[in-house]
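Not every chain is included here, but those present sit where they belong.
Letters A and B mark the chains in the order given here, with residues in each chain numbered from 1 onward.
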Amino acid sequence: MLGGCRCDLEEWTKNVRPGTLLRTNDTIRRLADLPDVPQRESLTDCLDRLRRDLDDFRSRHQLSQVVVVNVASTEPPFDDSTMRMTWSELEAAIRSGKAELPASSVYALAALQVGMPYVNFTPSTGAGMPALQEYARQRNVPICGKDGKTGETLMKSVLAPMFAHRNLRVLSWVGHNIFGNRDGIVLNDPTNKASKVQSKDQLLGQILGYKPQTLVTIEYIESLDDWKTAWDHIHFRGFLNTKMVLQFIWQGCDSLLAAPLVIDLARLCLLAQRRGEGGVLKHLSAFFKSPMEVDENDFFRQFAWLEEYAASLRR
Amino acid sequence: MLGGCRCDLEEWTKNVRPGTLLRTNDTIRRLADLPDVPQRESLTDCLDRLRRDLDDFRSRHQLSQVVVVNVASTEPPFDDSTMRMTWSELEAAIRSGKAELPASSVYALAALQVGMPYVNFTPSTGAGMPALQEYARQRNVPICGKDGKTGETLMKSVLAPMFAHRNLRVLSWVGHNIFGNRDGIVLNDPTNKASKVQSKDQLLGQILGYKPQTLVTIEYIESLDDWKTAWDHIHFRGFLNTKMVLQFIWQGCDSLLAAPLVIDLARLCLLAQRRGEGGVLKHLSAFFKSPMEVDENDFFRQFAWLEEYAASLRR
């Protein structure tokens, strides 16, 4: 089935460039053990290199616009003091060789420096720190993220408002996810998994207005390949305190749920850039598990923003 | 557990009055085989009797307002020529003894005649014919319905918009419902079941904009008592035509899901009446499987109307 696009794929592999291992952990390091990946490189050298790669790509293909999308494996949570810096503090720290950034943020910064929109489709940090958001606004480059809302969390952001609107109190929400693709191997490392579980879990409290007991697991089951299967058990209380149960089972092909969202995000970022919009694109919140600078996780409220944006274009 | 409210219940049974068997079928007739129910009664006599009962209730309890709620068992579909009459045609037909109305519509008309709001919580006809809607507007009495959206259909009106917004094409939607309460016995009669299945099925096409293959069953399983269990299997197509599956299992206590909605509907109707509103209350669409005079079945759009209404009250 892949035969039909082999030529195109081979042509495109020419664009593949070595990445960076800055601040990644052993699991990712093992999976990315390629000869061309620099093992010891300063942050400024790395930024220079990535900017050069991006610029080369743009000019080689004679493109007027390029968008950078992070679909790399999930990194461990990053809670360095860097997360609390302003842009000028971060800039100074980088210049003085004292700053540390996770790989996803290095790419984000490189993209912003060359004026390319940056989409963070993963729960990694990316442009999700105040300094980089400030810089994106300052440079007027669109950014959005984080963590594409493809399956189980999409369901959460759809069902939780129903429980809220019907005044059915959620007592507990348990979500067990199993899948067998490359992302699964990375998430099997507890430090990486922590970022993902947090991203899948936190929206319920915001939507419901209280914190039910929650449990989220995500485990690598090799035989499932790309078929992400989620079982969610939602225990809720109705009239006269009667306990009731909703369960759902989601069997989706992970990459094929993500792909069309990535394409739409890329187009919407490029459109925004052409319209002179920069900084966090809040109207794209419906695409993400943890939308930046936004406290609304109700999918339909988020989607209404996108519809309003689309309507405003027509005017 | 019922012991605590026995006295109240006994006091209230004094308000119970014989109903009517007009145009009901054998299953309902068998279940309602009570000595006091008139076996042969003309429509005008029946209307007189029901109006008298309603008036007596209002005056005996010294109430300024009363709301009539239909929570009786589902009737067979009604597609008489009456459904196409104007109010003046229907009025003339009743006067001349030629009109036929299903029991639910007789109650609706009696309620409207004495100025009481009428809520149709079932898929029966009730006030859901043009002539009665016209009469409600003319008399300025609030009406709403039909068929309370408590479980499986609520889920449909929540999930179908998600598939639409994500451009995931629904190929087939199968819903199997089992339950064991009195309503189940009535629905086991195919003529009654037809009304229910239609009410549970039709909203998908409206929300999605196309008609996927659908199947809805609703069967009486005695051991389940009031625990309505629904299994829905949704087959959908994602990127590159890949087929995926969402299944959900809903285990809810049917009466306890309905009760708070009935209370809210009664209060909202009484409020509307005090505010001088009459005719179909479209802002209550979110409560119903087949909202009257409304083509919108997306639960969140319907709920937004209720929120707007609530906001307008505060102004």
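Following the convention adopted for this analysis, a residue touches a chain if its C-beta (ideal position, glycine included) is under 8 Å from a C-beta of that chain, and two chains touch if they have at least 3 such contacts.
Quantities reported herein were computed from a predicted structural model and do not represent experimental measurements.
Shown chains number 2; the total number of identical copies in the complete complex of this file is 4.
We take it that only the chains that are shown with their structure count from here on.
With rounding to the nearest 5, the Cα superposition of chain A on chain B corresponds to a rotation angle of 180 degrees. Chain contact summary for the complex, chain A toward chain B: residues 154-155, 158-159, 161-162, 165-167, 238-240, 242, 244-253, 256-257, 259-260, 286, 299-300, 303.
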